[in-house]
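Just one protein chain is left out here, and the rest sit where they should.
Per-chain residue numbering starts at 1, and chain names A, B and C are given in the order in which the chains are listed.
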Amino acid sequence: MDLHAFAHTVFAEQAFSRFIGARLESVGPGTAAIAIDIVPHLLQQHGFVHGGVLSYLADNSITFAGGLAMQGNALTSEFKINYVRPAKGVRIIARATADSVGRRQAVCRCEIVVVREDGEEALCALAQGTVVAAADPT
Amino acid sequence: MDLHAFAHTVFAEQAFSRFIGARLESVGPGTAAIAIDIVPHLLQQHGFVHGGVLSYLADNSITFAGGLAMQGNALTSEFKINYVRPAKGVRIIARATADSVGRRQAVCRCEIVVVREDGEEALCALAQGTVVAAADPT
Amino acid sequence: MDLHAFAHTVFAEQAFSRFIGARLESVGPGTAAIAIDIVPHLLQQHGFVHGGVLSYLADNSITFAGGLAMQGNALTSEFKINYVRPAKGVRIIARATADSVGRRQAVCRCEIVVVREDGEEALCALAQGTVVAAADPT
Partner (left out) sequence: MDLHAFAHTVFAEQAFSRFIGARLESVGPGTAAIAIDIVPHLLQQHGFVHGGVLSYLADNSITFAGGLAMQGNALTSEFKINYVRPAKGVRIIARATADSVGRRQAVCRCEIVVVREDGEEALCALAQGTVVAAADPT
């Protein structure tokens, strides 16, 4: 199975990703982008996208970037996220890259941007985390 | 307004917390517990609760613990989470505590447990983060 | 070799720990405390202990707590630290605990306090990190 098909198959099996409305936008060898349209049920009390949505995007884009880099099933074992701007706009995109890749572990970084109505992007969070290779679930 | 009422009012205004099915279980001066029943749409591809659900719980319980410690509106500005065990069971509970409280900032730690069918709890994640006081939105 | 002797042997082999003046104060199964007297060459430009000294203490006490929990050689693979108060006093003590222990990995948390002239302790940093078991170097 090619990487693209593999990643989309795994993503489609993530019930929570479907529930939250996320899309796997693009994948490469060691990169992944996940997007989500901003809808009212993703907001917090001040009308911005809830931090939990951004942390989901960081977690999941990091998992896919690391898994694609190691070419197999993978899990995020830890990550940290800094929120740098309230997320207000039409869409959020998280782009992750595996910046250090070993046989069993990858360290990935992620930038999360909000896309405004005019199409302009603004950085709203930065994340960094560890992805570990998982045994094949079969 | 007392702390308990304040926290529940804010929580009720979080559309994403309602959407994801979270409950503010308990609050105190510098503590907060948020729970969520494990239902199929919260799972990932291996049948465990998605890491993004756990990171939401870490983010939000830390926000409330810090906000209650500083007695006002607050935002999580950053956090890190370590996943230590796949979450499988009937319910997840995140318990956060403000371990260092200043006038404008609190550093909080959070333990996330999964509750099994027999009621036993098992640790599934540990988090630590910073909460900053926010201007009153009124 | 018992845990106590093992830990002290490893610590004595750390040239940097000797150079910086650190002492392994106490060890247990999954705990370690490292102390350092505050001397002028450990300070930064405002007269407080440099953050790098505190991050060394976090890193190393976490390594020892994790290694003692897993009963073998270990390395810190990642950690995060929050500085919560400028460190001014006579001594710094970092106390780490392995809060989740597997066969190959432990997640540890650490509290760093400064001891004032009157013997009182004040929290100055909180840390959390991952320790991985290392192959025996023999």
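What we mean here is this: a contact is a pair of C-beta atoms (placed from the backbone, for glycine too) under 8 Å apart; a residue touches a chain by one contact, two chains touch by 3 or more.
Quick caveat: nothing in here was measured; it's all calculated off a predicted structure.
Peer 1: Taking the complete complex into account, which shown chains does the hidden chain touch?
Peer 2: A, B, C
Peer 1: Given the contact definition stated above, which residue among C:81, C:115 or C:133 touches the chain not shown here?
Peer 2: C:81
Peer 1: Looking at the full complex, which residue from A:18, A:85 or A:116 touches the chain that isn't shown here?
Peer 2: For the chain that is not drawn, the touching residue is A:85.
Peer 1: Can you list, in ascending order, the chain C residues touching the missing chain?
Peer 2: Its contact residues with the unshown chain are 10, 13-20, 40-46, 49-53, 55-60, 63, 75-83, 137.
Peer 1: Tell me which stretches of chain A touch the chain missing from the display.
Peer 2: The list for chain A reads 80, 82, 84-85, 99-100, 102, 107, 109, 123, 126-128, 130.
Peer 1: Tell me where the left-out chain touches chain B, residue by residue.
Peer 2: Listed in rising order, the touching residues are 77-78, 80, 107, 130.
By our rule, only the chains that are shown with their structure count from here on.
Peer 1: Assign the assembly's chain-to-chain touch graph to one of these shapes: line, ring, star, complete, other.
Peer 2: Here the contact pattern is complete, since every chain touches every other one.
Peer 1: In angstrom, rounded to a whole number, how far apart do the mean CA points of chain A and chain C lie?
Peer 2: Centre separation, chain A to chain C: 33 Å.
Peer 1: Which whole number of Å gives the spacing of the CA centres of chain B and chain C?
Peer 2: About 28 Å, centre to centre.
Peer 1: Going by the touch rule set out above, which residues of chain B reach two or more other chains?
Peer 2: Residues 80, 82 of chain B touch two or more partner chains.
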